[in-house]
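With one protein chain withheld, the remaining protein chains of the complex are depicted in position.
Going in written order, the chains are labelled A, B and C, and every chain counts its residues from 1.
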Amino acid sequence: MNKRGFASDNNSGVHPEILKVIGEVNQGHTIAYGDDPYTEKATQKLKEIFGPETEIFMVFIGTAANTLGLDAVTQSYNSIICAETAHIHVDECGAPEKFTGCKLLPVETADGKLSIEGIKKHMHGFGFEHHAQPKVISITQASEMGTVYTVEEIRKIADYAHEKGLLLHMDGARISNAAVSLGRGFKDFTADAGVDILSFGGTKNGMMYGEAVVFFNKALASDFKYRRKQGMQLASKMRFISAQFLAFLKNDLWERNAEHSNKMAELLEQEVKKIPGIQITQKVEANGVFAILPRELIPELQEEYFFYIWDEERGEVRWMTSFDTTVEDIMGFVELLRGRMDRR
Amino acid sequence: MNKRGFASDNNSGVHPEILKVIGEVNQGHTIAYGDDPYTEKATQKLKEIFGPETEIFMVFIGTAANTLGLDAVTQSYNSIICAETAHIHVDECGAPEKFTGCKLLPVETADGKLSIEGIKKHMHGFGFEHHAQPKVISITQASEMGTVYTVEEIRKIADYAHEKGLLLHMDGARISNAAVSLGRGFKDFTADAGVDILSFGGTKNGMMYGEAVVFFNKALASDFKYRRKQGMQLASKMRFISAQFLAFLKNDLWERNAEHSNKMAELLEQEVKKIPGIQITQKVEANGVFAILPRELIPELQEEYFFYIWDEERGEVRWMTSFDTTVEDIMGFVELLRGRMDRR
Amino acid sequence: MNKRGFASDNNSGVHPEILKVIGEVNQGHTIAYGDDPYTEKATQKLKEIFGPETEIFMVFIGTAANTLGLDAVTQSYNSIICAETAHIHVDECGAPEKFTGCKLLPVETADGKLSIEGIKKHMHGFGFEHHAQPKVISITQASEMGTVYTVEEIRKIADYAHEKGLLLHMDGARISNAAVSLGRGFKDFTADAGVDILSFGGTKNGMMYGEAVVFFNKALASDFKYRRKQGMQLASKMRFISAQFLAFLKNDLWERNAEHSNKMAELLEQEVKKIPGIQITQKVEANGVFAILPRELIPELQEEYFFYIWDEERGEVRWMTSFDTTVEDIMGFVELLRGRMDRR
Partner (left out) sequence: MNKRGFASDNNSGVHPEILKVIGEVNQGHTIAYGDDPYTEKATQKLKEIFGPETEIFMVFIGTAANTLGLDAVTQSYNSIICAETAHIHVDECGAPEKFTGCKLLPVETADGKLSIEGIKKHMHGFGFEHHAQPKVISITQASEMGTVYTVEEIRKIADYAHEKGLLLHMDGARISNAAVSLGRGFKDFTADAGVDILSFGGTKNGMMYGEAVVFFNKALASDFKYRRKQGMQLASKMRFISAQFLAFLKNDLWERNAEHSNKMAELLEQEVKKIPGIQITQKVEANGVFAILPRELIPELQEEYFFYIWDEERGEVRWMTSFDTTVEDIMGFVELLRGRMDRR
């Protein structure tokens, strides 16, 4: 049995309901590469959620969902504005630059969330051929810092983007956690708030693999099937990705998982706050908790419950909860932490 | 229940033994992105097969295994020589060109297999900066035409490649079928025959997803982990790919699957040969059968047992068998075909 | 004094009238990067020739004119069909693949000229995402083999391309030689014959550097200024390219140069034909002569009048004439050749 820690929501395994449906679709032959009834059905399900004008494409992973979604709406001379902490900027080994040819323009933020003010810094040089032309603003929902954009914040950025001729991309690797946090449906803070392209995440919320690129405007997706194939993201046995999405969306599994995960983060925050000497550094709005603690304690804590250091210099760590995190995990860790703090 | 046909070996589902191991590793947390015990073990298993000097990297699909394997050993000013029928040339939507920047140089062949004679046509312009510099010869084993290179044929191409300063890449999407066909171990016709980089296929032989890029020279792989990540092929929950390989290699599942699949192709060939008026166009050495039949029959046959037309003009079709093809499938199809031929 | 040979029309220097205008525009300051009166004027001149709907962009070299012109009208998942001898395929070190991401599909030809028959081989897989999507047919006028497409031939290819949803690109590195050969204006066999994008060459016909990318449909050029800049082809002191085009087009310098060059090739052909044992292998329609001669003579001939071997195996050589080739050059070389042949 592998011990659960707080390293990442993708250190967890697969939710049993998802595994079950994988087994169920494992029957006979279906046309490969997505022309199968399960993919048809999963696509239909997502269109019911996001609207009939939506175009849906399954891919393997989030890095690809982001990179190919951005590729679909840019030319290589464009630039993409994002938070300095954005996954596309710091965690994808330059995949967006390599694949799209675009320049990424990072913006410093306090909480992982872009503001118009921060974006403005890069909004110049339009029409000037020496300058990479801004084309996309990319936000992450929930953000890499565990914070969540309100619907209103998203709409403001979307309006600003559209007014300037840009598009709004959302990295939704943790979109379920955001939806639960906001108490809103997926559509409310994506299509209806002005988002143009969405990476709809499954893996970090209980799936084995599989994400979807969602276009809220068919025109943007007209040639995406070629980009997905050339981008090495067209699954041959695609029914097994689609089956996962069917399970994910059935009986609101996504919501149950995310709700639990968010609650565990909240519990962790509340319990840690009771321990003097530890500073929570970000609002806990999804399933991540950021904290500064005495540096010397980190290694022994990691041995029992693995997690990552976020900012070496500040001694800031990140604790992620997952759909399978238990109250015992939280309390066990908090107890350990309290003990270590007391002993100092 | 989805009816089995002869469209492709990836229209089939997942072998039950593979599904079973996926379930078994679905326990608790493990470090994501490959730093888990299952990946360690699967890698170890593959090293036992291919030799300790081997470097192994799991990826999602064959297009990526090929493209990234080629990327690892080329610069953008290189060219890659392959058969005109090669998957990298006709079935990957230009992924190798896009990702590596290299030029692909196709060679016409009668049977999908490269010969030195064919390769030579492109072996010029060395040191001449106007000319993309030949760097890799890529062969497919078993080939896209259902034929299989002998160990000796591979060694000859490898020797020729090395003598000229080139490397030999093998697309092994159907490597199990080739191994069974040759009655040889994987290593005999790869590492030991001079292959430098191998795409080791799993999906077409009973896995859900997952291939491995195998380097037979550690130096070639020194920075591959970055290429895999930037190439959008680093699975977060990698244990589930590795688990599949564990099952694939356990009790020679790969061999049982491929043996069965090859036998079904052989049976199909034998039975079809008995029907006058149908011409088998390629040697049946793995799990594919190519045949020319009266054009007007094709659509009704496809309705019952789906398969693809290979060459519209010649009326040539391709029938692929799979690990789950049954004798009944073959005999049912042959009967249908015979009936249709008789009725003409 | 550097001796003239028959190696290439870009081994020659610059025509004095061109050098003169360069000196004339070297006065005071003008806005850099093309926003200067000379560029305005040169562009105007070219629009008078090609039509007001034309868009014109100066670049440094032919490889760039081709590569960027193709880039402007393709996506990375497209393919480009060209003759196997095309400059874009054999002489640009893979620049088109690297920069556009596209696949190049070569067609064998007898004389460097594409035919519909040859093109057809690659016209399949439309709408099939596994296959790079054909988007451009590229022809070279005059061809790399010294032959010239008739207006009718071009129109046929253009009609075929457009009917299939493709575009026609022309590499016009030696367009002046073709125009003189055909006795037609530039527009007759480009815009009016259905060409969509043209690389208009200057360097091989007496300029120092500079080519123009010509779009016959403004829509194709809408974002080309960014592609040119990102493609590293935006000259800061662009007035000096434009000045050259002004001189090139003034008093039909282009025509005088090409006419002379073509005549010298014709003379060379006629004189060589008189020598028994030498086989002219291609029609001489522009400024190149291809011939097979006894292999052992080649090195000593090259010493006196440098030229390149075209096909090592066949003993085929290429002799290019230039605007500055003299009758004495031709007769001197022919005499030498005759002497060597006699002595055998």
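Convention: a contact is a pair of C-beta atoms (placed from the backbone, for glycine too) under 8 Å apart; a residue touches a chain by one contact, two chains touch by 3 or more.
Treat the numbers as computed from the prediction; the structure is a model and nothing was measured.
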item: Contact list for the unshown chain, restricted to visible chains; value: A, B, C
item: Option touching the unshown chain, where B:26, B:76 or B:138 are the choices; value: B:76
item: Absent-chain contact - pick from A:58, A:93, A:119 or A:235; value: A:93
item: Sole contact to the chain not displayed, among C:43, C:230, C:261 or C:281; value: C:230
item: Touching residues (missing chain, whole complex) on chain C; value: 1-5, 7-8, 10-14, 16, 19, 22-23, 25-32, 36-37, 60-64, 67-68, 92-95, 98-99, 203-204, 208-209, 226, 229-237, 239-240, 306, 322, 324
item: Residues of chain B (touch criterion as defined above) contacting the omitted chain; value: 33, 75-77, 101, 129-130, 132-133, 223, 225-230, 234
item: Positions on chain A where the hidden chain makes contact; value: 76-79, 89-94, 97-98, 101-104, 106, 124-125, 129-133, 312
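Basically, only the chains that are shown with their structure count from here on.
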item: Type of chain A:chain B copy interface by residue overlap (half), same or different; value: same
item: Mean-CA-position distance for chain C and chain B (Å); value: 41
item: In chain A, residues with contacts to at least two other chains; value: 226, 229-230, 234
